[in-house]
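One protein chain is absent from this view; the other protein chains keep their places.
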Amino acid sequence: MNVIETVGLGKRYRQTWALRDCRLTIPAGQVTALVGPNGAGKTTLLRILAGLATPTAGTATVVGHAAGSQQARDAVSAVDQAVPLYRHLRVRDLLAAARALNDRWDTDLAEQRLSSLPLTMSSKVGKLSGGQQAQLALTLAMARHPRLLLLDEPLASLDPLARQEVLGWLMTCVAEDGLSVVFSSHVITELERVATYLVVLSQGQVQLAATVDSLLDSHLALTGPAADADRLAGQVPVITAQQAGRQTQVLARTDTAPPGWAARPVTMEELVLGYLREPSPRARPRLEVAR
Amino acid sequence: MITDKPDSDDGGVSPIAFYLDRGLGVPTYLQFVHQVDYALRLGFLGVGDQLPRIKDVTRSLAVNPDTVMKAYRELEMRGIAAGRPGVGTFITRAPDVVGLKQLATLQKKLSTWLAEAAEAGVDELGIKALFTAALRDFSDGGGAGSRFPGGAGARREGGAA
Partner (left out) sequence: MTVPMISAIKVPRMTRVTWYKHRTLVLGIPGMFLLAATLLVIDSLLQRHWISAHHFTNCLTYANIDTSSQCLTENSSPAQGVFAEFVNYWRTEGAVLAVFSLAAVAGLFGGVPWVAREFEGGGFRFTWTQSVSPRRWLLGTFGLLTLLSVVAAAICGVAAHWWFQVAQFRLDGGTNPWGWESVEMTPLSMASWTLLAMALALLLGVLIRRVLPAMIVFAVTFGGCVLAAQTWLPEFLFRVGESSVRITTNPNQTYPEMSYIAQTWYARPGGPKLNTLAVVEQLQGYSLAQQDRWLAQRHLSEWIAYQPHSHLVWLVLARNGILVAVAAVLVVASVWWLRRRPAE
């Protein structure tokens, strides 16, 4: 079952297209990393999937229902970039309000997690630190037992220790409950050990959408003489090439090295940076491999 | 799918705990495989010992459970470990350890080669570079997979697992 399906999804604000012609098919159970420069359309995409914005073109389907519909909203939890909460309430009132607003609510989970956080039930939500608010928002999102969790860089405000702990907790939920996660992140080093699916967005368009395994299997980092660089471009699809003196380092979409080139497997970091550097030429066929 | 379902919180089920070395550039699952290998060689793990539960590893290291499962699958393929559904993953066989006598012969050959290189005028750095390049080439097998025991290249060439 696909947890996210978008066809020709587009969103226009006044004259500019924040998202254009997005096609995504993400299977359930994946942890998807959404990567892209600022203004690439990550927040827009996440908001559409969460039902906070309506698409201008195309359709978006989450957990088999139209994004924004009642069933979709039941099964999807989203924590927006702004970490939305009722800031003028006290924590315990916010908890009670969230419980009243939801059909499915795990009181034990919420209380358990909140008790492990350094915040008191009687403090005003608006007075909490950024990290505490992020933890609170995440707890409330998870207490709904969603099937899909959408995170728009909410871990950015957490200290490294808290970040590690939260990620660990989320990964456990992925393992035990089959939770699907889509998170946008700037921390590329984290992607390799956490993400199983990668979506690269740039200028409102999907540059890359595939499982991490298939990507790592289908790309190689080639090293060879700079003089052969042009010839190589004709032999294999070249994503990026960096020349250093007489040597050139190439990221190519191939699984066998052409003769004369030394090959080694790419790291996730190199892969992501490579695709981020290169804006999508329409000529290059999009890589999309389902698991 | 290898799942660890018993919800007993008796932490420390496995003699070893995994760690991450981010600077290596080696995929996480391979790091785990290597760590199991080293632990076996050093005697921290023996046949019949349980490997860390997937749940524990994901929580403590914040890695995707798939990564741990890939590592355990790799170990299964190498014949080192096997999963018991509902219980965990256990070591079934220690890797072939090269005999001491073989090791001594190899070391002598290495010393001879070093003397030759030094005579030819290669300095320490040069020797390290030579060795690293050769090792990497052998490891990659020119993109066909490692020719070391258990590597993809060896398997393709019909080498012993």
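Just so it is clear, A and B label the chains in written order, and each chain counts residues from 1 on its own.
By definition in this document, contacts are C-beta pairs under 8 Å (C-beta built on N, C-alpha and C of every residue); 3 or more make two chains touch, one makes a residue touch a chain.
The structure displayed is predicted, hence computed values, not measured ones.
For the chain that does not appear, the touching partners among the shown chains are A. Residue in contact with the omitted chain (choice from A:Gly10, A:Gly36 or A:Gly68): A:Gly68. Per the touch definition above, the residue from A:Leu9, A:Leu34 or A:Ala50 contacting the chain not shown is A:Ala50. Within the entire complex, the positions of chain A that touch the omitted partner chain are 47, 50-54, 68, 70, 73-74, 76-78, 80, 82, 84-89, 93-94, 96-98, 100-108, 137, 141, 144-145.
We adopt the following convention: only the chains that are shown with their structure count from here on.
Considering their complex, residues 20, 22, 25, 27-28, 54-55, 58-67, 136-137, 140, 142-144 of chain B touch chain A.
Partner chain B is touched in their complex by these residues of chain A: 31, 164-165, 167-172, 174-176, 189, 192-196, 216, 220, 255-257, 262-265, 267.
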